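Report on the structure given below.
Missing here is one protein chain; the remaining ones are kept as they sit in the complex.
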Amino acid sequence: MKAMESFVAPTPARINYLNATYGLKSWLLTKDHKRIALLYLGSISFFFFIGGLYAMFIRLELLTPQGDLLQSTTYNKVFTQHGIIMVFFFLIPSIPATLGNFLVPMMIGAKDLAFPRINLLSWYIYMLGGIVTIYALLAGGIDTGWTFYTPFSTTFSNSYVIAAGLGIFINGFSSILTGLNFIVTIHTMRAPGMTWFRMPLFIWSHYATSLVMILGTPVIAITILLLAFERLAHIGIFDPAAGGDPVLFQHLFWFYSHPAVYIMVLPGMGVVSELIANFSRKNIFGYSFVAFSSLAIAVFGFLVWGHHLFVAGQSVYAGMIFSFLSFAVAIPSAIKVFNWTATLYKASISYDTPMLYALGFIGLFTIGGMTGLFLASLAVDVHLSDTYFIVAHFHYIMVGGTLLAYLGGLHYWWPKITGRMYPEGWARFSALIIFVGFNLTFLPQFVLGYLGMPRRYHVYPAEFQVLHVLSTAGASILGFGLLIPLVYLVWSMRYGKIAAANPWNLPGLEWQTSSPPLTENFELTPIVTWEAYEFAPPEETEVVGKFRDKRVEEV
Amino acid sequence: MAESYTVGHEHAPENAHAALQHHFENMEQQREASTLGMWVFLVTEIMFFGGMFLAYTLYRSLYPEAFASASNHLDLKLGAINTVVLILSSFTMAMAVYSTQVGKRRNQIISLALTLLLGVAFLGIKAVEYHQKYEDQLIPGRIIPSRPFDASEVHLLPGAQPHNVEMFYWIYFAMTGMHAVHMIIGIGIIAVILFFTIRGKYGPEYHNPVEVSGLYWHFVDIVWIFLFPLLYLLGRHLEH
Partner (left out) sequence: MQTSWIPFVPPSASTLSGKVDALYFYLSGVTVFFTLLIGGVLIFFVIKYRRRSPYEIPRPIAGSHKLETLWSVIPFIIAMSMFAWGAQLYFQNSRPPQNAIEIYVVGKQWMWKIQHTTGQREINELHVPVGRRVKLIMTTEDVIHDFFIPAFRIKADVVPGRYTTQWFEATKPGTYHLFCAEYCGMNHSGMIGQVVVMEPTDFDNWLSGNTNQQSPAVVGQQLYQTLGCVSCHGASGEGGRGPALGGVFGKQVFLNNGQTIKADEAYIRESIVNPQAKLVNGFGPIMPTFQGQISEEQLVQILAFIKSLQAQGSQAEAPAASAASTVPPPARAASPETSNR
């Protein structure tokens, strides 16, 4: 009780980052990380909407075994563009560029990111990449699959491969710049007293994500460049007729694109760590294990790309090594899940919407992660790869994981970002709808995959129809569920209840300033004297098991 | 917690250096941030070139004869001169950083100007080399429609296939071209630094931009130190 009273926040300031300056120019030329986060929020929502529209067409087409809604060329373009838009223009920037951009400086007590101009530049690069990609879509689209496998993409496809590739190439630099900015900010801009092991886990996961961004993204950039040159000049790097190797492309592509999965999911794990700790008013169980597991995932994530090539003619021994490493990379994720669950033990758990999303994340991520083991297992992967099983698996990670974490985080920080509360009842209702719709969409797809239904099929044998109908029904529920937050969040920006500086009564630095914050975040640079998630004095700490965490002993 | 929170420092102390950006506490923090930023950027650059080095390694090991034949046709003399030019430029760049730190303005300007000149000289020599390749019809593919690739100028070692020779030139142009792009950017940066140096912006108090540009310049130099032996030297013993 005593602790609660000490969470007194400064009185809300009338001047904040939203009303400090006015006009379009003040937004388009802003160097404030919070405004840039909002620019990103608007743009990724736009791309999410386009990607979602494509998803809707895919599900509608698959309602019947015949190709009656779309022609095969159109269908091929639709699933390709769904993938490209969702992966490169929504999932990769989603949490880092919006929530990360807004909160990384605030959570470590900095006034801004280390390089505000580069931060703004990254948004412009993202938009340029987006515009080029949209040009490719409007000019005629692209039909190679988001994986761009050669030699189909270099020689046989008759679509706008180079334009779409250029869009992704450009977009990659925005992700590199964001990662660079985060790493430097976390290293050099922490407030006095904010030691590495006092940092919120959101920061740790963003640090790990940034490492993947700066190490992986340049490789996809050069790969796409090689692909474009190959398509233009036909030199033969990936063309067997000229002595090249089409599988080299797959190695280069997955060297980035597998770690890219961790770019998408690690920030989600960071958000969930925040939600679990804060909505149960508990310190995270095994803080350092959760923190280091993020780094372990980032590092090991670079060593497992070969599991995408188990049936691509890779050598048996390479397959076995990659299989082993893929199983190994599952362990840090398992550690996280167990620690989140253990955090809830003897906690004080609230049922606010962000917590519902976090709990949903743990459940769906567990399924997504466990089904990943099927695909790491060589003999089973031979049967399951390139079927709907894999489609279901990565949607459990990307939608069940990243998207739920993103929505949870957006609700959690919404009062800080906008200064207004979202309507709790509607939010809980839509969270439930999304959870049900999601499972109904993708659970049947696991079964479809095991039965042998290949992915990227436009026409399919009639025996698979029942499961496809279930999946489409789920997708419509999911789509409806996702529209509700879109409506009420926009509504709440104007009509929502005014939020207090610290509406959830939390100790994190971002809550110790007004809502919405000032342009420089804090009136005074904070000095940190407490641990992350310190709700009660450390003297009261209860010890479970024989060994104590070192950190606690020092206190 | 709240008590400790109220203890904080004022923003932007009175005696702050003019170049201190608003979101940094002090010059030291600003310097650390920009130096680390450049190092992180260089790490991404290594990965960027890494993809091309991988392609080079793979195909060199698959087609050693063709790569040796093509490599032998490169102009070793110009390549070596360019290597010396770049190493010299790295030296002058280091001198520029040193002179800035100790405040020798004259040396600083001279060193930067020399670096700039050497950089331009490198590109000039590179252009001569590229022109030779153009004359010999060694520009890969049909990038130049009137002069499609033709390996007849290259002395083929036994077992060397013309289309693999073409692949070498493809990788050669990709790697040296990407390096040249970095050189051009570097020259642009040095020019800006030189401009502000003449305006007297940098000195012992504030020398970080010069240092960071120096880091970038040395990196571009080091990439060439790898490119030169890989492209020009390896396999030369197979000539006879």
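Per-chain numbering from 1; labels A and B assigned in written order.
In this text, contacts are C-beta pairs under 8 Å (C-beta built on N, C-alpha and C of every residue); 3 or more make two chains touch, one makes a residue touch a chain.
These numbers were taken from a predicted model, which means no experiment stands behind them.
Chemist: The chain left out touches which of the shown chains?
Modeler: In the entire complex, chains touched by the missing one are A, B.
Chemist: With the full complex in mind, choose from A:V247, A:A473 or A:A500 the residue touching the hidden chain.
Modeler: Per the contact definition at the top, the residue touching the missing chain is A:V247.
Chemist: Just one of A:V337, A:L407, A:A427 or A:L482 touches the chain that is missing; which is it?
Modeler: A:V337
Chemist: For the full complex, which residue in B:G159, B:G177 or B:P204 touches the chain that was left out?
Modeler: Looking across B:G159, B:G177 or B:P204, the contact with the absent chain belongs to B:G159.
Chemist: Using the document's definition of touch, tell me which of A:T353, A:T387 or A:T402 contacts the absent chain.
Modeler: Candidates A:T353, A:T387 or A:T402; residue touching the omitted chain: A:T387.
Chemist: Residue-wise, where is chain B in contact with the chain that is not depicted?
Modeler: Per the touch rule, chain B residues meeting the hidden chain are 158-161.
Chemist: What residues on chain A make contact with the chain left out of this view?
Modeler: 1, 3-4, 67, 72-73, 76, 143, 145, 147, 149, 151-152, 155-157, 240-241, 243, 245-247, 280-283, 285-289, 311-313, 316, 319-320, 323-324, 327-328, 330-331, 334-335, 337-339, 341-342, 344-351, 359, 362-363, 366-367, 370-371, 373-374, 376-383, 385-387, 447, 450-452, 454-461, 534-536, 538, 540-549, 552
Following the convention adopted for this analysis, only the chains that are shown with their structure count from here on.
Chemist: Compute the distance, rounded to whole Å, between the mean C-alpha positions of chain A and chain B.
Modeler: 34
Chemist: Sort out for me which residues of chain B touch chain A in the complex.
Modeler: Residue positions touching the partner: 1-2, 4-11, 21-25, 29, 32-34, 36-37, 40-41, 43-45, 47-52, 54-55, 58-59, 62-63, 140-143, 161, 163-164, 166-167, 170, 174.
Chemist: Flag every residue of chain A that touches chain B in the complex, lowest number first.
Modeler: 6-8, 110-116, 176, 179-181, 183-185, 187-189, 193, 214-219, 221-223, 226, 229, 232-237, 242-245, 248, 252, 507, 512, 520, 522-530, 534
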